[in-house]
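Missing here: one protein chain of the complex. Every other protein chain is in place.
Chain nomenclature is as follows: A and B, assigned in order of appearance, with residue numbering initiated at 1 for each chain independently.
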Amino acid sequence: MFTDAPNFDVRDYLRLEMMPHFLCPGCGHGIALRALLWALHDLAIDKDKLAIVSGIGCAGRLSAYIDANTFHTTHGRPLAFATGLALARPDLHVVVISGDGDCLAIGGNHLIHACRRNLKLTCLMLNNEIYGMTGGQVSPTTAETRLTTTTPLGNNEPSFDACALASAAGAGFVGREVTRHVPKLKELMKAGLEHPGFAFIEVLTDCTEVYGRKNELGSSPEMIMRQKSDMRPSAYRNTVDTPFHPTSLPTGILMQNDRPEYGAAYRRAAALAAAKGAKK
Amino acid sequence: MNVVDKARVKPAAKLLSGNNACALGAVAAGCRFFAGYPITPSSEIAERLVTLLPQAGGVFIQMEDEISAMAAVVGASMGGAKAMTATSGPGFSLKQENIGYAAGAEIPCVIVNVMRGGPSTGMPTRPSQADVMQTRFGSHGDYPMIVLAPASVREIYSETIRAFDLAETCRTPVILLYDQVIAQSSETVALEPPTTPRAERKWATGPREEFKPFAVGPDGIPAMAKPGAGYRVHTTGLTHSETGFPSQDPETVNRNLGRLFSKLERHREQIDSWEAVQCDDADVVIVAIGISSRAARRAVEICRASGVRAGLFRPITLWPFPEAPLCAATKNARAVLVPELSIGQLRLEVERLLGRDKVEGLHQFSGEPITPAQIAARATALASEA
Partner (left out) sequence: MSGSKLASVEAGEASAAPAPIARKTPFNVLIVGVGGQGVIMVSKVLAALAQWRGFEVKQSEVHGMAKRGGSVFSHVRFGERVWSPTIAKGEADVLIALEWAEGLRWLPYLKPATGIFICDTKRIVPPFACLNRKPGAPMRYSRETAEQVANYVAEGYAIDATTMAEELGNERAANVVLLGALSTALDFPIADWESTVSEFVPKKTIAVNLEAFRLGRTWIAEARSPAPATGTPPLLPLAEVPFTPRLEINAAWCKSCDICVKMCPERCLRLNDDRIAELANPEKCTGCRLCEWLCPDFAIRVHLEAQGKAAEEAAR
């Protein structure tokens, strides 16, 4: 697992002219980005054949730092843009980077249908439980009772279990990991990138500057340490009956199946239709 | 039952609806990707392309909503495919954000908007011409837009092809705008496949180090980097510099937004299209598009038969509006009549160009087309008043 670490220099995959990036000090998104680039390195994915499609928000801005074909699209829609791109260009390896608000709130519809459709895409949802870019408003994954600028008395909405949602919607691959465990996160991303259908990966990252400060969750290292105790690395056996505890989220590969991939199935059917049309 | 002597009908002639002609035109233009969402009265375009596209090696997908359909079209075009979507009023409203993205990031694509009665859900099966301004200004911010407004089945076919050509040439979204009546009525037409070569996108060539994704270039239209060709560029909806990366430097923003507008101005010769019928000696010039222009054409005949000198000016390219041709066509007219299926949108543009004194509107938003008799009566009255 670690023996290849010396060979991986993250700078080979960054647009150096864009660095340092614009994320706040201690933002976990940078760690998640490293894990992604490491996974891409491990799988020897050609940067020219790699397309990164991102939405809006802190997570959405990450695409600009990756030395690949990158598309920074509209809020909540990266999965829809990526669907068009992947269908038009099956030769590309399409990775979507989205945030919790981007993916679950404004883009929730696209997420469930992308799961259901099972087109080969890798969707990374960087979950920091907050709308960080806009200054710290409540998001669909903000834990109950947490303080945000739009929940000054404490959040009274339950938070979303994105992985359970993706599993129920039929995603071929669902996984979750924390930024604390970088090699594990990298391995999970590798598994997701290699999955032939739609892969949904939730990365729990810390937002120290906005979310952590407001809720007195401590410094970045403290928030990262807390991830270790808050997570439950176990197989996620039953997405429906397991009660959802935001402080005890299961991590690892939570779902994997071999449902037919949409794009390949479409191309097969289209080739048949074309052959029939030619006969006529 | 009528027995048709097949030998007497032109072999290529077909009974086609406007929406079907649009689908055929798209494939002839090289469209290889369609994403859509069911909506009356544009669904026939999708229902036709679902069989045509796979046969042509293309992709058809019905998306989960109007927004994602537009997004998928832009995504496919970013990958290099000629791509299109089709919708109507409510769906067109939902697509606006991503249409703005396509305009700002300069992604070629074609959007068909079949106008139906509004506001909101309105009258799904009734014609309207009330999206004239939305096609131009629907998305937020400053951006230019090409809108083509065909008025017949044959013209829908040829304008669909032109829409793709303009989109690819000018690296911009192009909207094809027509109303429910011509979308769903069938006409016997002999479609002539285009003989000229289709316009293709300008792709980036040369070394990566020297390539700037949004360089100004000689014609204002930057070459696009095809994913996989080794350029690895960044595309964003944020205002960006020539490098493609976000920038809010005032000078850079000015330069880039300025180029966005000027690139269309530099191609006006290709973009502009209009028809002027008997305008030279006309006392009253009728300005109309779509189904209203067809009633107006008949009204001109009625007027001329009764000695009233009427003419018709029909913008085929609605936006950018053919200003100079309109001014030339109405130079001798004492009055200008704008019949339209809205409370007055086309009239606003005509007024802007000709002044309010000269321009009169004939507005009907009941969901019924305006009849030639209505227009002729109004034109006759205007001629005698003046």
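We take it that contacts are C-beta pairs under 8 Å (C-beta built on N, C-alpha and C of every residue); 3 or more make two chains touch, one makes a residue touch a chain.
All values derive from a computational prediction rather than experimental measurement.
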_Visible chains in contact with the missing one_ = A
*Among A:14, A:191 or A:217, choose the residue that contacts the chain missing from this document, as touch is defined above.*
A:14
_For subunit A, residues in touch with the removed chain_ = 2, 5-6, 9-11, 14, 19-21, 23-31, 34, 179-180, 182-183, 208, 219-222, 224-225
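Basically, only the chains that are shown with their structure count from here on.
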*How far is the middle of subunit A from the middle of subunit B, if each middle is the mean of its Cα atoms, in Å?*
38
*Given the complex with subunit A, which residues does subunit B contribute to the contact?*
32-33, 35, 51, 53-57, 59, 61, 63-65, 67-69, 71-81, 83, 97-98, 101, 225, 227-238, 245-246
*asked:* Which residues of subunit A touch subunit B once you look at their complex with the stated criterion?
replied: 15, 18, 47-49, 51, 53, 63-64, 67-74, 77, 79-89, 91-92, 109-110, 112-113, 266, 269-271, 273-274, 277-278
